[in-house]
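Left out: one protein chain. Kept in place: all the others.
On to chain A.
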Amino acid sequence: MAAGSGGSLSLPPPCPKSPPEYPDLYGKRRETAKVQMLEREISFLEVELKSVGGLQHASRCCKEVTDFVTTNSDPLIPTNRKNRKSCRLWKWLCGIPCFNLSMICCCCYSECSCHLTCRPCYNCNDMCDCSLCKCSSCNCNSCLSCCTNPRRRCCSCPKSQCCGNISCGKTCCIFRFPSCKDRCYRWKCCPKCPKVRLCCCTKNCCNLCCFLF
């Protein structure tokens, strides 16, 4: 039918249609499964809420723990101390200045077992006390003037526990892990890497993925 003027209908211009929307069956089933799981969890929680009222108080459990622990012997726990008569002699001897016997004196005053010797105290206090030789309160600044064996805290790297043998960076140590991919986001920097720390995450996760390791 030829288009003519005056009275004839004109067809609308062709308009391409959008492709039909296919139902996202997989997503729907997934969502349904999640809902079912949650509804099952709700029923479990409701049962648990009803049963809580019948539970015994914590004090009963604490009694059981205490009774169990105190009934059983333990090879790692000191019992009564042996009457160390042999140490009394050392104590008398240590009553006199014992500059050359500082190691032995350390043993006596701290009640070390006499057959053991203490580590010599260098640059600590002058007191013959083994406990002061440990320098457990060292901080990095003063550590070198404390014990002879620098402790792990006496490290110039701020995150020494992270670094090990790898040179310390400003934040954490850097370690390459080949299978890390994609962007970083909290706790999931590199999906295959266990427990990656936020401080070590950068955009280029593959190359700069810091293990907790």
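Keep this in mind: a residue touches a chain if its C-beta (ideal position, glycine included) is under 8 Å from a C-beta of that chain, and two chains touch if they have at least 3 such contacts; residues count from 1.
The working rule: contacts and distances are computed from a predicted model.
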The complex's invisible chain, by UniProt name, from "Auxin-responsive protein", "Glutaredoxin-C11", "Serine/threonine-protein phosphatase" or "Guanine nucleotide-binding subunit beta-2": "Guanine nucleotide-binding subunit beta-2"
Can you name the residues of chain A that touch the chain not displayed here? 24, 27-28, 31-35, 37-42, 44-46, 48-49, 52-53, 55-59, 61-66, 68-70, 72-84, 110-113, 116, 118-119, 130-131, 134, 136, 151-153, 161, 164, 187, 192-195, 213
